[in-house]
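All protein chains of the complex are present and in place, except for one that has been dropped.
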Amino acid sequence: MNKREAARLALRAKLERGLTWEAIAGAVGRTPVGAALLVYGYAAATREEADALVRLLGLPEEAAAAFRRVPFRVPRQPWPPTDPFVARMYEIVLLYAPAIKDVAHEWFGDGIISAVDMTLELQKERQDGADWASLTWRGKWLPFRRF
Amino acid sequence: MNKREAARLALRAKLERGLTWEAIAGAVGRTPVGAALLVYGYAAATREEADALVRLLGLPEEAAAAFRRVPFRVPRQPWPPTDPFVARMYEIVLLYAPAIKDVAHEWFGDGIISAVDMTLELQKERQDGADWASLTWRGKWLPFRRF
Amino acid sequence: MNKREAARLALRAKLERGLTWEAIAGAVGRTPVGAALLVYGYAAATREEADALVRLLGLPEEAAAAFRRVPFRVPRQPWPPTDPFVARMYEIVLLYAPAIKDVAHEWFGDGIISAVDMTLELQKERQDGADWASLTWRGKWLPFRRF
Amino acid sequence: MNKREAARLALRAKLERGLTWEAIAGAVGRTPVGAALLVYGYAAATREEADALVRLLGLPEEAAAAFRRVPFRVPRQPWPPTDPFVARMYEIVLLYAPAIKDVAHEWFGDGIISAVDMTLELQKERQDGADWASLTWRGKWLPFRRF
Amino acid sequence: MNKREAARLALRAKLERGLTWEAIAGAVGRTPVGAALLVYGYAAATREEADALVRLLGLPEEAAAAFRRVPFRVPRQPWPPTDPFVARMYEIVLLYAPAIKDVAHEWFGDGIISAVDMTLELQKERQDGADWASLTWRGKWLPFRRF
Amino acid sequence: MNKREAARLALRAKLERGLTWEAIAGAVGRTPVGAALLVYGYAAATREEADALVRLLGLPEEAAAAFRRVPFRVPRQPWPPTDPFVARMYEIVLLYAPAIKDVAHEWFGDGIISAVDMTLELQKERQDGADWASLTWRGKWLPFRRF
Amino acid sequence: MNKREAARLALRAKLERGLTWEAIAGAVGRTPVGAALLVYGYAAATREEADALVRLLGLPEEAAAAFRRVPFRVPRQPWPPTDPFVARMYEIVLLYAPAIKDVAHEWFGDGIISAVDMTLELQKERQDGADWASLTWRGKWLPFRRF
Amino acid sequence: MNKREAARLALRAKLERGLTWEAIAGAVGRTPVGAALLVYGYAAATREEADALVRLLGLPEEAAAAFRRVPFRVPRQPWPPTDPFVARMYEIVLLYAPAIKDVAHEWFGDGIISAVDMTLELQKERQDGADWASLTWRGKWLPFRRF
Amino acid sequence: MNKREAARLALRAKLERGLTWEAIAGAVGRTPVGAALLVYGYAAATREEADALVRLLGLPEEAAAAFRRVPFRVPRQPWPPTDPFVARMYEIVLLYAPAIKDVAHEWFGDGIISAVDMTLELQKERQDGADWASLTWRGKWLPFRRF
Partner (left out) sequence: MNKREAARLALRAKLERGLTWEAIAGAVGRTPVGAALLVYGYAAATREEADALVRLLGLPEEAAAAFRRVPFRVPRQPWPPTDPFVARMYEIVLLYAPAIKDVAHEWFGDGIISAVDMTLELQKERQDGADWASLTWRGKWLPFRRF
């Protein structure tokens, strides 16, 4: 069983058992987004995480091995993105990244925000009668090495 | 004077006068990232903002008109992005957006996080002897209209 | 059953039962274009809409769940579009959007016409012995937030 | 003088003289969007239109010849579009055109809505304390010829 | 049965029955190219045409419905074209279209040759001991509407 | 002087002297489309043609050398084409070429219609109160050599 | 049976029977490269060639019809090419073609080397203790027709 | 002076002095194609070659340094190629390379024909009253190293 | 059995038998990376290597023939690469290759580092409490041949 098939089984089981991402997050000791990435196959689970997933979702044993395998990360979508939710994220990077980069270099010097040693967090807020979502990428600053 | 030239003049003046993004942000009443977007030409300034920019940076009067004009937003970079700072942001959208979308729909229903009615915020933190950066996109949730 | 398969079944049933888009629109309380988007899988149905579709088209029960699910929106066509009907819509955006944008900004300031909080309407008219079609996109104006 | 340069001069003059698209539309006997297309160089002006434009905007005589020339139509933007205003129009064609096509064929048979024998109209409305924009494309229906 | 499958069956039957395009053209009352477009699925047949095709080729009844359906036109080839026959047609449009356009505008004003209200005709000629082919596109001239 | 600059000068002179493509065609002994291809730089002129062009259009002597040079043929347009006139030609090749190819192979065997040993002809006709244009590509049939 | 499947069967039979390209070439009266193109489906076989192939390789009768059919030529590889053997051929065209074109025009005037009325020949040589390969494309020179 | 400018000067001087590629080839001790590659900037000249070029063409001294520099090889053309001469070379690689590769591997084992340790030769022949061109790529066979 | 299927079987067997790349490398007498390339299908095995692989992994006999066949090398990933591990390698080539090329030409003259007559080696090191990886490409220098 590969990671894609494990994801398919897990997503179906989540639907049938009426489980939320928060429930799955609780079971594996991750955040909801982190748990979703695990299920979708974008992370390698520890043995404990894999077992917890399989137990919670009632999956076959081989799914655990699939969840633990290191992924070959490929997008689940056409690119440039066509789904409006994803397209809005894309638009922000496309247009505003260079200005953000300029501010970051003023504060940190030359380097990058790690996309590996990082966390992603989604939050829901209520303000003035409307829903607001906030998505935070928090990564270690990696300075370019001199050589 | 178009917005691109106003940006060029403003960035040079910022360098020569040794101004920080925070100083510019203070002068126009925006956040550092918001001020950078204004200077780079990705926003339309109010009359007050435009005048404050021109004053602080010692720019010619026509620059104010350029800052106030509504921009035609085009990226300042090849695409897919080649700069490692931007490439890391791109990687996160490319790979992780669909899983984030799934969590968001569970919490909000069908819709998007607005890329127009939104704010972007960069922060610097110190943890365990290393620098960390966090970038937060906070946007109004827009549900799809039924018709 | 995923949304694509539900669409396939529904389109076949529509053909076999000789139903028009107006009949489907009447059953779900939407416009003909809105009903077509629902059937093609570009919208999330309410419980009532999903049940009405299933009843009218004689679909299996699982189709209702598929119709209610939030879609991952991807195009049903190669891109740039090759079908002459779609190619004409594409040509209009490709060539005339910047001039329309200019007029819109003069009237509304900086912002966009929402592609989420919006309606689409198709109409057929007769004039001087020929058929005319009109397609109207009506969307909420969203001004860029200052930050 | 080519059409692009005539457009540049005309847009600058419009700004300096504080003219609106409606004023220009009135002078040439077109709608605001039609007038903008003429100024941006996406249409061939009649002699009367060209003269009226030159008079109203105080342009050199050669500009009239440029406005009258048949254009080679190329987009004024990178593609796929990066400006959020244009990107929303693009998203609608990209995602929803096939469903609209289906409805249109049910009403009209096989054919297309003309992108040549057509009009485009933008309108501004006020509803429930918010601004709404509507954009209407009205084109002659052209059936495929049998041969 | 969709149009693609109907095409596949029809092309196989044409081969097995040893029918020429001219024979098919005669049966449906079209030209050979027009008949080929119908069989390949690039046109919507009338009831009479569909019945004639089914009869001549000995196809199942559902094929008639497929032939009558309005097509979603997509190319049957990679693009840019790799087959030398198609590549030569492509080369002519790629290189020579702008000069042809210039001549056409001098004769017709601003507008296009319709690709919908048109015919295509292929002919074979013998000259000086060699074969020559001529392909003629004859279309209605559509002037741009003034608005 | 390169071919592009010679074309620019020639097109300006054609406009100023009020010459038609037919007049130019007559002077060089080509068809109107052939003459336009020569002026636009898509053919190598004979000495007589080059001299006739320079005389008729009042161009500097070096233009004759430019017209005689063998061209490096590159398109004068973005690709896929954005101008509606060119886009209609492109659509025909994109969609209908494989069916035309099939008919051609039935009549000629395996081979191509030459895009080098060929002529292109545009004609204007009047029918039922409307203008019609016909464009004919006539090329030598080249069979694939056996080896 | 289509040409692709015929190729698959023929290549497997070639392997199992331990046949060389030279043996196949001998059987059909072509060169080794010409025989390979026939087997891979890039040429239309004569009746004699098709029968010889079927006999030599022990293929089913329908394979002969497939070999005789006129091919729709599409590449058997991603593009730009990723296989190092093909990539080296591609590099030569990509970089050196314009200089070769210049020499050819000096010798032949305006025209092309035919890619249809041509032969391709591969040869193996031994020189100074190393293997050398030479690939020759020999084609009829086709001058552009004047019109 | 960079290699591109040296090429421009050299090509102009070649034209003005009426020199052939063979004359240049003779002066530098290369073949005509080899000489053309040197002039176009696709090779690094030896001191003797550079001096000979400068002398023969009457170029400024700095041109010699430019000819001797190692090139950064980029194509002189859009890609995929649009010029018919280059397009025919491209078509051959695109379509026939995999079959040629198969024959080559049967004769040489796994490896490539070098595109670096190689020669290119163009020849003109007369046969049956027509011109024929042959282009030969002769390269060292490089087997993949085992590791 | 083709090389892709042989790879799939081999990778599964490697997992089930708990074999490391070093064990496989030992069995075939290659380095770990070399062994991985063999298994993944990017090299042609000798008879001894193929037999050793089949024995060690318990594969069917036909797998040996597949391992020995010369590969048609195509990437196992979308391109540009989306997996972060591969993307980092890509970034280095994309950005830093021209500067490396300049240093190499100063040391070696005009030529290339062979990607065929070469080895690749991965190593793991420990330094200051962190893991470091080093990847070395060592290739024969191939000077451009003069012709």
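The first chain written gets the first letter, and so on, giving A, B, C, D, E, F, G, H and I; residue counts start at 1 in each chain.
One rule holds in what follows: a residue touches a chain if its C-beta (ideal position, glycine included) is under 8 Å from a C-beta of that chain, and two chains touch if they have at least 3 such contacts.
Please read these numbers as outputs of a predicted model, since none were measured by experiment.
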Residue, one of H:26, H:75 or H:143, that touches the chain absent here: H:75
Residue, one of A:4, A:17, A:55 or A:105, that touches the chain absent here: A:105
Hidden partner interface residues of chain G, rising order: 80, 82, 84, 87, 91, 94-95
Interface residues of chain A (partner: the chain not displayed): 30-31, 33-34, 43-44, 46, 70-72, 98, 101, 105, 109-112, 114, 116-121, 142-147
Residue ranges of chain B at the interface with the undisplayed chain: 77-78, 82-84
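By definition in this document, only the chains that are shown with their structure count from here on.
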Both-way neighbours, i.e. chains that touch chain I and touch chain A: B
If a chain touches chain C and chain F alike, it appears here: D, E
Repeated interface matching A-I, over half of the contact pairs identical, chosen among B-D, C-F or A-D: B-D
Rounded Å distance between chain C and chain E, as computed from the means of their C-alpha atoms: 30
Separation of chain F from chain I, taking each centre as the mean of its C-alpha atoms, in whole Å: 51
Multi-partner residues of chain G (each touching 2 or more other chains): 33, 72-73, 75, 77, 83-84, 98, 101, 105, 111-112, 114-116, 120
